[in-house]
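In what follows, a structure is listed as structure tokens, so that the remarks can point back to it.
Only one protein chain is missing; all other protein chains are in place.
This part shows chain A:
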Amino acid sequence: MAQSFERQKAKPHVTEEWVGRVYTLLCIFLLVATIFSMVYFVASRGLTTFFGDGVNVLELLTGIKWNPEGEPAVFGALPFIFGSFSTSILAALISAPLGFCAAVFMVEIAPRFGRKYLQPVIELLAGIPSVVYGFVGLSVIVPLFRDIFPGQGLGIAAGALVLSIMILPTITTIATDALAGLPSGLKEGSYALGSTRWQTISRIVLPTTLPALLTGIVLGIARAFGEALAVQMVIGNAPHIPRSLFESTSTLTSAITLSMGNTAMGSVHNNALWSLALILMLMTFIFVFIVRWLEGRSKI
């Protein structure tokens, strides 16, 4: 009997295809639905502050006084925004050169030792719970800063240092992959012209992998931006813009985690915290867009 190639519902592989398609579609739908409902929830709560409770958007973004339980209540979130940006950017500034150099060492200088021992160790850093980082920061870094610099030791410097260690794996891993993925012909081409290893790394390897390295840095900043617990433990949590790196301040995340449990759902204070969450979320979106844009540019 000649085999029929016509599609029949009863053929097992047709059913299989169908089941697979429905199942994967369902997973995607669930993901998208979760994201949309989260965005909707945060946005609706966060925007109520402005449209329901009559707090001015500009006032929230630029005000430097945060006193949600006062008479009258004041909602100036600039100290938090400033705290978040300064700690994460400072953390990236500390971490980026370290991460890049570690990657160069692992890929260019000691590839076998690096791949076998160093990379797993650095990736291990990513698995340590943030409360451990916060605890170490609180018991080691803060007292150290307190002894050396004026102030309590809590503040942006301590926060940035803790964060810089936390985001080191992200930056290093992405930099390592970028360096390892560089076509070997480029390096050989440079060596064959009589370049030293240093010239090759600084003039060929670094510029060619720059978009990927920046992607790592932005992802690191994004992670630092969203980190709450470890920062909260070492930043001091005072809602004002500090005059030095060693003065107590606050970030968006630490302000939210610290007060969320103490406010009544639906109160202006609670809604204002949702507004902070909305800012955090929007910033995360911006970071994702920057990463997308950078990836579009890195055609190695």
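Following the convention adopted for this analysis, a contact is a pair of C-beta atoms (placed from the backbone, for glycine too) under 8 Å apart; a residue touches a chain by one contact, two chains touch by 3 or more; residues count from 1.
By definition in this document, contacts and distances are computed from a predicted model.
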Chain not present in the shown complex, as UniProt names it (candidates "ATP synthase gamma chain", "Carbon-phosphorus lyase complex subunit", "Phosphate ABC transporter ATP-binding protein" or "Cation acetate symporter"): "Phosphate ABC transporter ATP-binding protein"
Residue among A:58, A:148 or A:192 touching the omitted chain: A:192
Which residue among A:42, A:204 or A:294 touches the omitted chain? A:204
Where the missing chain touches chain A, by residue: 111-112, 183, 185-196, 199, 203-204, 207-208, 300
